[in-house]
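What you see is the complex with one protein chain gone and the rest in place.
By letter and in written order, the chains are A and B; residue numbering begins at 1 in each of them.
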Amino acid sequence: MILRRPFFWIILVIAAAFIYVPLHDNDVSLREDLILIAIAIILASNLNLMIGYTGYVNFGHIVFYGLGGYLGLYLTTVHGWNLAVSALLAGVVVSSSAFLFGLVLLRLRGAYFALATIGILQAVQAFVSNFDPWGRSTGMYLSFNSYQSLGGARHALWITYFLIIAVMALSLIVSLAIKNSKFGLGLFAIREDEDAAVVLGVNATMYKSIIYSLSAFLPAVAGALMFFKNGMIDPSSAFEYMLSLEGIVMLMLGGQGSVVGAALGGTLYEKLRSYLLTSPALSNFHLVIAGGLLLIVVLFAPGGLIGWLYRLVPRAHKVIE
Amino acid sequence: MSALLEVLGVSKSFGGLVAVSDVSFSIAEGEILGLIGPNGAGKTTLFNVVNGVYKADRGTITFAGKDITHSSADKIVHLGLARTHQIVKPLNDLTVLENVTVGACFGREHLDMAAARKVASEVLQQVGLGNRADLVAHSLTVAGKKRLEVARALAAKPKLLMLDEVLAGLNPTEVATMIDLVRKIRDSGISVLMIEHLMQAIMSLSDRIVVLNLGRKLVEGKPDEVVHNSDVVEAYLGFPDIVDRLTRVE
Partner (left out) sequence: MSGVLASMVDGLLVGAVYGLAAMGLSLIWGVMDVINLTHGAMIALGMFCLHFLYAATGINAYVLLLPTIGFGLVIGLVVYWVAVHWVLGRSMLMSLLSTFAVNMMVIGIGTAVWSTSPYNVNFVLPGITMGAYTFTGNHIAAAISAVVIALALQLFLYHTRTGKAIRAVADNREAAELMGISSTAVLSIAFAIGIALACTSGALVATLFPFTILSGAVYQLKSFVVTILAGLGKPFGALVAGVLLGLLEGVVTPFLAVSWIPLIEFGLFVVVLIAFPQGIFGKRATR
């Protein structure tokens, strides 16, 4: 089934390249570049499940990443748990909570839901800033010996990198699998016309909650891994409003609804972002340029780069999904 | 033979507006029941109550022996009751085939993707959209979209198909094709409940007709009986003796 889709193998090749290239030359600076791209791809492709597949805009998507980061760091630092276990558990806890919240929140239709997600980000950030066990507004720091169990800091960073690449590959594979499944078809129906979908037999409430919690799982795991690697977390870095907005820009830029669109948009935007942040003249205009890009895409190319590709080469649909 | 669908004493109001009031009727297997009445009579509202989009304020609805009065729309489709909409609702950015596959996947038989696609292709052939399967839904003509709507409902393998003004907006040729299709559907064993305004169509297709006016059932019976009923004529045209008045030679 999924093994027959050519794009599945393309994903594996890309993941292999991400691992092999920096490792081969022990190129730490390349690894750091690639890890940011990988995170961008993880966030964008999981956001795609909500926006591109189901048509529900989640402005607060970053919440899952940040909460995963907090939970993961808490379990590894305070309780000394194994990284992989902590990350997985963080994913499970965050996505289960998302499912429960989703059952209530997703009763709000389209635009109302989008508005509510803006508020969720504020609410969670406020809560975490006042939550003692997680260091309130100072946040938490990783104790250095947490890296010992993974063979020392250098080793630990590489292992964390591999795990993040694995999560990236998984995100893309999950997107691909859903896109070609009955579940995915139900989501597309909801996106096109939710009332019609219900009348056709789609249990919209359940499907929306499931995809909402699914879109939370891998970002939460990635958050746990990433903040472990960073060695620290605080409310403003965990729930960076910008990252949430940027996820949306990445998705629209690349082409919402397609698997590769999220990956492409994530990669391109991440490159743009690092260029902007290091350029003395333009660093202040980061937000302006992101906004401008989004506006241009929405007005002139709502299908993003991939949409434009599909129009040029209709057959590309079958391979580049 | 027990009724396939049994609607008993159903009422539905919206705030102060009574849309449907104490309506009862039943449909037997293999029957085409026409539902007619002037605009605003409550026909579409009744449809919406039967298939679970609205909840009835009073009354019961029984389908294939099960009480569906409080069931949600998606569960009702799984039991075998499918419907089309007066204003068609195509899944615009999906292809025609994908549209119908949705119907097949989430219908009565809970098919997987591969089986659903097969069923969808067959249904598309049946309704005459086979050669447009890969077109994007929003690019179809009105007639095409109406047929798509019917195909999607058929793909759910219903026992009862509810058609809401499926002939509206069609030219005479298209009407004839659609009437033919409805007959074929009934002949394949599916009961049909249809709202229609086109009198000749409803007269020739229906086994029985139910007339609604101002939310209430006015009359029920065979097409001939109903059309000559003076209450019905009055509801549509205002005067019970209008036929005489119009045809009287002065």
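Note that a contact is a pair of C-beta atoms (placed from the backbone, for glycine too) under 8 Å apart; a residue touches a chain by one contact, two chains touch by 3 or more.
Predicted model, so just to flag it, every value in this text is computed and none were measured.
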{"item": "Partners of the unshown chain among those that are drawn", "value": "A"}
{"item": "From A:V13, A:V28 or A:L115, residue that would touch the chain that is not displayed", "value": "A:L115"}
{"item": "Of A:L49, A:V63, A:A87 or A:L105, the residue in touch with the unshown chain", "value": "A:L105"}
{"item": "Contact partner of the left-out chain, one of A:V85, A:A126, A:L277 or A:V313", "value": "A:A126"}
{"item": "Contacts of subunit A with the absent chain, listed as residue ranges", "value": "51, 55, 57, 59, 104-105, 107-116, 118-120, 122-123, 126-127, 130, 194, 245, 248, 252, 284-292, 294-295, 298-299, 302"}
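By definition in this document, only the chains that are shown with their structure count from here on.
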{"item": "Distance from the mean Cα position of subunit B to that of subunit A, given in whole angstrom", "value": "44"}
{"item": "Footprint of subunit A on subunit B - complex, ascending", "value": "51, 53, 72-74, 77-78, 83, 85, 89-94, 98, 101-103, 105-107, 112-113, 116, 152, 156"}
{"item": "Complex contact set, residues of subunit A against subunit B", "value": "180-182, 185-186, 188-189, 192-193, 195-204"}
